[in-house]
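Every protein chain but one is kept in place in this view of the complex.
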Amino acid sequence: MADHMSGIRPLRTGVIGASGFAGAELLRIAAGHPGLDVVFASSESLTGVAVGDKFPGLARSYPTLALQPWASIPSHLDAVFVALPHGVSQSVIPKLNAGIVIDLGSDFRFDDPLTYEAWYGETHSAPVLMSQFAYGMVELRREAIAGTTAIAVPGCYVTAATLTLAPLLAAGVVEPEGIVVDAASGVTGAGRDPKPSTTFTAVSEDFTAYGLLNHRHTGEMEHALSQSAGTAVELLFTPHLAPMNRGILATCYLKPTGNQTTDDLLQVMGDFYEGEIFIQVSDKIPHTKATLGSNSVHMTVRRDQRTDWVVAIGALDNLVKGAAGQAVQCLNVACDFPENTGLESAGVYS
Amino acid sequence: MADHMSGIRPLRTGVIGASGFAGAELLRIAAGHPGLDVVFASSESLTGVAVGDKFPGLARSYPTLALQPWASIPSHLDAVFVALPHGVSQSVIPKLNAGIVIDLGSDFRFDDPLTYEAWYGETHSAPVLMSQFAYGMVELRREAIAGTTAIAVPGCYVTAATLTLAPLLAAGVVEPEGIVVDAASGVTGAGRDPKPSTTFTAVSEDFTAYGLLNHRHTGEMEHALSQSAGTAVELLFTPHLAPMNRGILATCYLKPTGNQTTDDLLQVMGDFYEGEIFIQVSDKIPHTKATLGSNSVHMTVRRDQRTDWVVAIGALDNLVKGAAGQAVQCLNVACDFPENTGLESAGVYS
Amino acid sequence: MADHMSGIRPLRTGVIGASGFAGAELLRIAAGHPGLDVVFASSESLTGVAVGDKFPGLARSYPTLALQPWASIPSHLDAVFVALPHGVSQSVIPKLNAGIVIDLGSDFRFDDPLTYEAWYGETHSAPVLMSQFAYGMVELRREAIAGTTAIAVPGCYVTAATLTLAPLLAAGVVEPEGIVVDAASGVTGAGRDPKPSTTFTAVSEDFTAYGLLNHRHTGEMEHALSQSAGTAVELLFTPHLAPMNRGILATCYLKPTGNQTTDDLLQVMGDFYEGEIFIQVSDKIPHTKATLGSNSVHMTVRRDQRTDWVVAIGALDNLVKGAAGQAVQCLNVACDFPENTGLESAGVYS
Partner (left out) sequence: MADHMSGIRPLRTGVIGASGFAGAELLRIAAGHPGLDVVFASSESLTGVAVGDKFPGLARSYPTLALQPWASIPSHLDAVFVALPHGVSQSVIPKLNAGIVIDLGSDFRFDDPLTYEAWYGETHSAPVLMSQFAYGMVELRREAIAGTTAIAVPGCYVTAATLTLAPLLAAGVVEPEGIVVDAASGVTGAGRDPKPSTTFTAVSEDFTAYGLLNHRHTGEMEHALSQSAGTAVELLFTPHLAPMNRGILATCYLKPTGNQTTDDLLQVMGDFYEGEIFIQVSDKIPHTKATLGSNSVHMTVRRDQRTDWVVAIGALDNLVKGAAGQAVQCLNVACDFPENTGLESAGVYS
């Protein structure tokens, strides 16, 4: 399918849920991706509205595209991205007929319906499909993604924490239990629908925690990290809302298993991601802003000899590597495009 | 001295270091405090500049006050607030002649020079004075502050973490070791001097950690909390910079000693602060913005049965309760003014 | 009624529309006003919710107050503030029985229904009441406000532009026509109801204009300024939305009538507001942040000899001097309290 890249025929692509943050970010990234031709974009609430009227920044990229109900999707598309609220894609995806389906929601991230039901508190309506989805954490599952036709893109917090901690757990240098993941996200993580908690006046000059103890990304982090660790991982996750648009910083606390130093741990992390174009391991502390607009993850790690904690920190743009960018990275791998096609490693701010 | 409040004669007051954030906030609070008459304000770099020219918002409150070098301070003032960078007040305070001295810096927060030197990496130049200072964490040390003439105001992060954790440690419901204090602060915590890291462009849309492993407030937190716990407390402290002006949120992780529930822990916290006008214990998660401009601390606590962690969260305005407001609260206690004189419990944002 | 201030009995006060920005700001200001005792606060949508649950920053100030429907207001209150959306107070106020009514909405700002209908495009339902309201621009109408029992508080933009331009028009040094008022406001000016245009993500990092050509405050500015000028004033008003919570800066362009210099015009402005505690005239350019949380207006003026324009600039906090603070200032004048009771001239930022 790499011949799409030489311009023979880009993939006829649909974006279901194009008016949300992740969907619109898909449109933005697809506009610069030579292998994608977005011929369909859906929004139930904005049916008939031109993409360029809703998103003036995309007017030139999509001069003729208007939002439609998802059910009016053409009968066969080469690729369909689904960016719907949790619980909705399980009713939509079974009805799709597409070459490849990439779901940005949470419905198909678990292999089995029981784990889903434990964290989401509801029965899954398409349980037999769950095992058909590859879990789209590219740097950890590249081989499972290559050539597949159904991909579940990980959650934003999950991507930040899992990519940061996987090297340490895989190497066995930290304990799989007693982990704390303390993270902060920009407000795009809360979705585009206006809510009292997402107004400028609520968010600006405020910092707060939410979802204490049982945020649903906890189960997904444990699930993904357990595979890296080869044993059950248990962690407490505390998300915070920071007064910014984009960005997640995950500050993670773990107990070391041995006497590795900071340098040892940086080496473990660096070796694990050797050759990865979107992972940047450094002894410097990551800034979310340096990743803004890019598909990169910046990470570091420290060992505190005094209190015997390991601190690992990862940063990314929640709408790119935490959603639409990772989705496109998955498609690139699945369709044998160069992995960074349409994706930036450089952030907008420098 | 309560007769000052009936207008007989307010305290002739000086503010040394009035051009920094804490010093200017002292001027703002003093402007509304009937017991304080600021007759002197110093700044070495802005000597001769009118307060109202540097701070237009204070022009009406101080129509005739100009900044002077600190050494030109009148020979005797009733009260002097010292808001100087770390390490400077130890050389200034021995030369002062004042009824009461309230130091907002870190030089006199420890009783002994050894602890100071361990965390600050330098010899203390006025060690004999250290034991004369009461530690100004009012809710925990009110009796030691009443009637004293030298007060060291606690650090901003220290106030947030210590007031949040003291009830739990004092009650013995959490372990004194293995504690993690993960906190975020607005940028006023970094001081007013322009630095690359405090420009709007560096801070806005960014969230990052700093001072990993050995931030100096760690020692002060351990020192203050050990007194509450009655045993040595050890903790790891990770500060973060959030893109906002004011506010600290401290999210703290501790191991429970028993099987207390969330309700039990809320009860411990609420009972401990019974009757305190500036402490607000609630089952709701605190927002820094609700404390903006006030001297209040909002706090809550949770017990996670699944992972066996206790999460305690506290919020305050770092320039008020974390600096100038707490300093005035100390003075109110020391001088027998009503404790909330000049101080708001209501935040500016509602 | 000044005896209220010596503590005999504060005014039993109601706030109708207490969950909006202006209403909540009234609660905040009233909490520090010794002459006001808020015994009633209404919200149709949050009936039964405790004030402290909706606004944690006010929990200590109003420990027992819960929001109620406006119709359950006690049969007689000494003072009632009405902070309802445009068009609603004209149906509520006729039903009130109160010592003094202060309306923060736009319904009673004009004397006659025709002007109202021209700018608001609808018939006024209580036209006979219109002439009973004093227009609460205190610095321009103090005598009309003293002793009255019905006051219409001016709009936020109107206050900024009118107070800035009135001295120049009254002195005849600028033309009454061809005026441009170009202003920017923080997002609290758009009300608290969540809308797509007021989410953090829409507002942050954005600057835009709105209400081009026919914003309703235009008519009110012309009306108020015509009285200062003694002749009909005509102006074009362009509001902008700035990514901040509070603050209005009005930058106004006018044609000079004579050859006054910048110094002459500053003199005209300064003389006009001689002795006013909330007006600060200066040759320095105003910053909205210096007024944050205060009832102050900062202003300046310039004459450009090259292009023959006069530029006059004024800044204020739209929720204080532009709404709740000015409302309390009106009440203070009407009830013979000291005019600055409960009001700050110093901004929170210094």
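A few remarks follow.
By written order: A, B and C. Residues from 1 in each chain.
In this section, a contact is a pair of C-beta atoms (placed from the backbone, for glycine too) under 8 Å apart; a residue touches a chain by one contact, two chains touch by 3 or more.
Bear in mind the structure is a predicted one, so any value in this text is a computation, not a measurement.
Across the entire complex, the residue among C:L129, C:L236 or C:I277 in touch with the chain not shown is C:L236.
Of the candidate positions B:S204, B:S228, B:T291 or B:T307, contact with the unshown chain belongs to B:S204.
Residues 21, 187-188, 192, 194-196, 198-205, 243-245 are the ones on chain B that touch the missing chain. In the full complex, chain A touches the omitted chain through residues 24-25, 27-28, 31-32, 53, 55-61, 205, 245, 277, 280, 282, 284, 286-287, 289-294, 296, 298, 344-350.
In the full complex, chain C contacts the hidden chain through residues 178, 180, 182, 184, 186, 201-202, 204-210, 212-213, 234-236, 238, 240, 242-247, 249, 251, 253, 285-289, 292, 302, 304, 306-307, 309, 311, 313, 315, 349.
Everything below uses one rule, namely that only the chains that are shown with their structure count from here on.
Distance from the centre of chain B peaks at A, each centre being the average of the chain's Cα atoms. Chain A and chain C have Cα centroids separated by 46 Å.
Centroids built from CA atoms put chain C at 35 Å from chain B. Spacing of chain A relative to chain B, judged by their CA centroids, is 39 angstrom.
Among the residues of chain A, those touching two or more other chains are numbered 201-202, 204-205, 243-245.
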